[in-house]
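The complex appears here without one of its protein chains, the remainder shown in place.
The block that comes next holds subunit A.
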Amino acid sequence: METTLINTHVKLLASDFNALTPLPSDPSLFSRSATPSPLSRAETVGTITSRDLKPGKFLRFTIDDGTGCIPCILWLNHSNSPYFTRRSPTDVRQIAQLAASLASLVQVGVVARVRGRISGYRGVVQITVADVGVERDPNAEILHWLQCVKLAWKCYNVSPCSR
């Protein structure tokens, strides 16, 4: 049974997320000093504070959860990307359409839930977005905070003192 967090979308506050460092052995995996388990995916909830769209290439945006800002990138270059060359054109088209629709949701000022792969770009940790959802419930952010605390306590083995 899987016990690691390697494929789990960990819920981290921005302050914790930004403290992640890539593993020397595998740069696609990240860890905090206090969390021995390597991480590859993350989820955050916050307000979109910046948006930089390069049509047909990517959408870069930042999300602020109150503890910090997390840079995010949503790729829109599926038709050209080498990652999707093996996939059927129909699948790629559908994924591209989905990404475009997600990009339209990302507007500055909205509270969004972002899920994706943790990646590094120029020494900065970011989320390569797989999914975006706009949160219209004002309780979403507080719930996310509480979930981050609970998971840190119960699952990620992070104690307040270790911070």
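Assume contacts are C-beta pairs under 8 Å (C-beta built on N, C-alpha and C of every residue); 3 or more make two chains touch, one makes a residue touch a chain; residues count from 1.
In this text, contacts and distances are computed from a predicted model.
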Record-based protein name (UniProt) of the chain missing from this complex, from "Phosphatidylinositol glycan anchor biosynthesis class T", "Dynein regulatory complex protein 8", "CST complex subunit CTC1" or "TRAF-type zinc finger protein": "CST complex subunit CTC1"
Full-complex contact with the absent chain, from A:N80, A:Q107 or A:Q147: A:Q147
In subunit A, positions touching the absent partner: 1-3, 5, 7-11, 41, 43, 87, 90-91, 94-95, 98, 102, 113-115, 117, 130-133, 137, 139-140, 142-143, 146-147, 149-151, 153-155, 159-161
